[in-house]
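As you look at this complex, bear in mind that one protein chain is not there, while each of the others sits in place.
Chains here go by letter, A, B, C and D, matching the order in which they are written, and residues are numbered from 1 within each.
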Amino acid sequence: MMALLDLNGVTKTFGGLTAVGDVSFTVEEGSVVGLIGPNGAGKTTVFNLITGNYVPNSGSILFEGRELSGMATNKIVSSGIARTFQTIRLFQKMSVVENVLAGCHCRMKSGIFSAMLRTPSQRREELAALELAMRELAFVGLAHQAENLAANLSYGNQRLLEIARALATGPKLIILDEPAGGMNPQETDQLVALIAKLKERGITVLLIEHDMSLVMRACEKLVVLEYGIKIAEGKPDAVKTDPRVIEAYLGTD
Amino acid sequence: MRLEIKDLHVKYGNVGVLHGVNLTVEEGEIVTILGANGAGKSTTLMSISGLVKPSSGKIIFGGEDITKLKSHKIVERGVAQSPEGRRVFGTLTVDENLLLGGFTNFDANHKAKTREWIYHLFPILKERATQLAGTLSGGEQQMLAIARALMARPKILLLDEPSLGLAPILVKTIFETIREINETGVTVVLVEQNARAALKLAHRGYVLEVGKIVLEDSAETLLANPKVQNAYLGGG
Amino acid sequence: MEEFVQQLTNGLAVGSIYALIALGYTMVYGVLKLINFAHGDLFTLGAYLGLTLLTSFSLQDKMGPLAAVGLLAIMVMGLVALIGALLDRVAYKPLRDSPRLSAVVSALGASIFLQNTVMLIYGARFRVYPQDILPRTVIDFFGMPIPLMRILILLVSLAMMVALYTFIQKTRIGTAIRAAAIDQGAARLMGINVDRVILIVFMVGPALGGAAGLMVGLYYGQINFTMGWVYGLKAFTAAILGGIGNIPGAMLGGLLLGVMEALGAAYISIAWKDAIAFMVLILILIVRPKGILGERVAEKI
Amino acid sequence: MMTKKKGLAAIGVLIFATFPLWMKYVRPDDVRYWVDVINNVGLYAILALSLNVILGDAGMYNMGHAAFYAVGAYTGAILNTQLGVPILLALPVAGITAGIFSAIIARPVIHLRGDYLLIVTVGVGEILRIALINDVFGITGGPNGIFGIARPEFFGFKIKRPDHFFYLIWGFAALTLFLFNRLKQSRFGRALDYLREDAVAAEGSGINTDRYRLLAFLLGATWAGMTGSLFAAKMTIISPESFSFWESVVIFMIVILGGSGNMAGVILGTFIVIALPEVFRDFASARMLIFGLAMMVMMVFRTQGLLPPKPRKFNLPKLAEEGE
Partner (left out) sequence: MNKILGVLLALSIASAAFAADTVRIGLMAPLTGPWASEGQEMKQIVELLADQLNAKGGTQFEIVAEDDAGDPRTASLAAQRLSTKNVVAVVGTYGSSITEASQSIYDESEIIQIATGSTAVRLTEKGLNFFFRTCPRDDEQGRVAAKTIMSNGWKKVAILHDNTSYAKGLAEEAEGLLKKEGVEVVFFDALTPGERDYAAIITKIKSAGPDGVFFTGYYPEAGLILRQKMDMGWNVPFLGGDATNNPDLVKIAGEKAAEGYMFLSPPVPQDLTTEAATSFINAYKAKYNSEPGSIWAVLAGDAFLVAAEGVNGAGSTDTTKVAEYLKAGMKDFPALTGSINFDNKGDRIGDLYKVYKVDGAGKFIMQ
């Protein structure tokens, strides 16, 4: 079976500094993969390379067999990869449901003229988008907050809202950058359940996370980065006992 | 001088980040604050330095309420910080960065001595003195950030993730240096991702979770605490 | 060739005035990310205050032209600096934490206000400086007649720029200004009183603008209350051209803009000179989106 | 409750729509003047609404909007005087021409950030003005501009008095409000909001931000172009000085002062910026001073603009139970 996402020898440098060096790994369809490593190891850079925010200096990134590097971010999203951000990037001054509607955008068609004329198809589409947005909000458990401003949500809920927005794009692969940041243990537990539900829906998940307990519970496979280089890959239990990983990630003595 | 934080609440907009943080740091101690990303560690340090104004609560340093003081006054009282992400002045030289660190220090003689001491602590910075800070490697920048804070000759030094993105060998050096600094009588508050290393260095530690202190104990006890091990030491 | 050199000196003299004004834009922008649209009117104010002080105390009779001009410069720069500080206090300080464009509109309001204040005080007519203060010597430069005053304008401007550059680069306060421009938060952590830095910036920039106004008055003679608008726009363009927020960039941008205008007028068309300057600006920005000396800052995601 | 509000609004609209009729009794001496002032407000209101799409909604600092206005005005005037096209028929052509012009201009500079885009748009405005003065294609009449533009006719009715123009201009303004409001409530309107709030997040949510930046310019410029044509019809003569940098600045101020992104705010802003100085006319030469002071004071006390935008209201579909 072909991997859904396939990174092959991806390298990214910033003015002489190698942020990501020759990283290769695959994400199988329907799996939950964790990308871990100490702060500054280049995990978020890998995410930005996948989503087209950065263009790699070399190497290839294949999604369903198609090359992603060089493609515009919005194209990558509409081809089926959605993401959340490490530092929450919601539209803070807009309502919760409007935030989710942003995700619906790439699955909609109507333009300026149909909006001005308010054609029946445009109205149907708007209604459908609104329903989809509400469904995704309900999925992450935020439907009751729909009309609240995004800025008024707690950090944990803002993380969930970002996930709802990502889901509204109808992704095959969702990549979550530290989804548990700012969550208390109860919320973290709910997040683990949510990730399981994503898997049930058939959505592949790639995530960066510091909370090791979450990673161990949620992921089927881990990829470990240190200084932009992959130092380990495999099942959580195996990675956990890898001495290099322990030294790099869990702290030196 | 003792630092005391009483029931500190901080809000960003409508969202609370700190919900009643209490902690004390005794003179000469190294205290570490542990917690997940987003738990409010950096916010706590920024509140101490006066860059974030708390909605309620008090910060008392050396018996003086510094909660409402402007940040430069707080630095003058002897509180210096090496912030998260280093935030060195990239287009200024290493020397200029150090000069700025000693901004509140007017005594030229004293300043020269401090610089000597810093060059002794971080010999690499002496070599790099005229280089732009932005061209330094990550580790060198981190050293510069700490050195810059030391230039103020602080009574208490706040360090926010000094090991971020550093090679283990460098982390070791930096932590050793922190100990050395502490031994000269500077109180240290250390926020660290690298919990194990931090707890080995510190005398005491606090665990912050979603804006609240949930644990407080001596470093050894925390290191042995299964809950801490599970959450921050990768299940031990 | 002779014409080229002559046009070059023409452009440099004009450009040095642009550069002096541009410094005020760029310094304020560097620290506050604010376009101080009223800056051009501070320049006008400098020209008018110079005229008032000159005529009401008849300085040149009392102390001779050179000392008079020197004293005048100090007084004008001081006064305009005070007005600059006051302007910040009234129009910008209350808007520090609001959307950037709100401060821009406040700045435009301040510009209209200052312009009309000058008009109400001094009248709408052109005002003219006394003619006999400065020598109108023409020096012979390899057979080319070049007015001494033009060279003096260039030299005085350059001297002021060098002085500012030294102040910014070498002094404690200057370093603090640069630090605050890079990262205000980090600057505060160093114990820098950023409010005071802003105050200094709002005094130094206007002082230079006021000095430029005085020079324009002394050399060109004719001043009017709207002149700051034209010079201000040119200087702002110069600041962007060099990379706004960057002090050497403002100097370079100013001189370059002046030369571009002169050469554009000389070799393409006088009537199109401003359009040519703007076209070059746009082309430069397409190639270098942050101006000639501006730094590219990658956005953190 | 809702109907009461609607009723009040309807009464307000009615009072405004009959302005030229009742003003005759309030100010018999200078009714035409006041109607003309309100007509100018109307023109600026449409212009400001069109800039609002670019500046308020999409968040792009455009301080050269008068350029698009000018392109429209000149297109309309040239079509009318050279080819005899009735000015109201020339309106859409003028709009499209301005739109195309904006797209050509905007394409290479759309990525410039904030103040850099601002000075580029200022530059474009100045370049265009200089080109018009220099009679660049030999059809703009140079500094004289174009005169003798025929009065518009509406089904045989010749529009020439200020009160006629009142209905033409404000009719177009009402249409603009109606259409732009629909746009605001659509996918397009939301896309611009996302783009302004956080372009990276918008792009990451699958929105083609480049395309929407360009579309915002295109729409705003098209509308400004049509307004330009309307202006040409009203003045019957146009010249480059009507499209100076100052015009762009005024429109810019209106949008920010009113509350960028909020159409009601923009209309209110137009009344303040355009009509208020007329009210101050009694202060003669001090009126602009008062005006400048008022700008400062208003911004200082309402830093978000007079009427900042509010989040959209949705008719949320009732869904079954939350979660699971």
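In this section, a contact is a pair of C-beta atoms (placed from the backbone, for glycine too) under 8 Å apart; a residue touches a chain by one contact, two chains touch by 3 or more.
This is a predicted model, so every value here is computed, not measured.
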Omitted chain's touching partners, listed by label: C, D
Which of D:G145, D:G189, D:G228 or D:G292 contacts the chain that the document leaves out: D:G145
Hidden partner chain, touching residue among C:V128, C:V162 or C:L283: C:V128
Residue, one of C:L42, C:V216, C:A239 or C:L293, that touches the chain absent here: C:V216
Residues in chain C touching the chain absent from view: 3, 6-7, 10-11, 13-14, 123-126, 128, 131, 136, 138, 145-147, 149-150, 216, 220-222, 224, 226-227, 230-231, 261-262, 265-266, 269-271, 273-274
For chain D, residues in touch with the removed chain: 29-33, 35-37, 40, 133-134, 142-145, 147, 160, 162, 235-237, 239, 241-242, 278, 281, 284-285, 288
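As a convention for this text, only the chains that are shown with their structure count from here on.
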Joint neighbours of chain D and chain B, given as chain labels: A, C
Interface with more contacting C-beta pairs, comparing A-B to C-D: C-D
Geometric centre distance via CA averages, chain D-chain C, whole Å: 33
Centre distance in Å when chain A and chain D are each reduced to the mean of their C-alpha atoms: 41
Multi-chain contact sites of chain A, meaning residues that touch two or more partners: 53, 85, 92, 149
Chain D partner contacts - residues on chain C that touch it in the complex: 29, 35, 90-91, 94-95, 97-106, 108-117, 119-120, 124, 233, 236-237, 240, 244, 269, 271-272, 274-275, 278-279, 281-282, 285-286, 289-291, 299, 301
Residues of chain D that touch chain A when the two form their complex: 179, 182-183, 185-191, 193-194, 197-198, 200-210, 215, 219, 311-317, 319-323
Of chain A, residues touching chain D in the complex: 51, 53, 72-75, 77-78, 82-83, 85, 89-95, 97-98, 101-103, 105-108, 110-112, 115-116, 118, 122, 125-127, 129-131, 134-135, 138-139, 141, 143-144, 146-147, 149, 165-166, 169
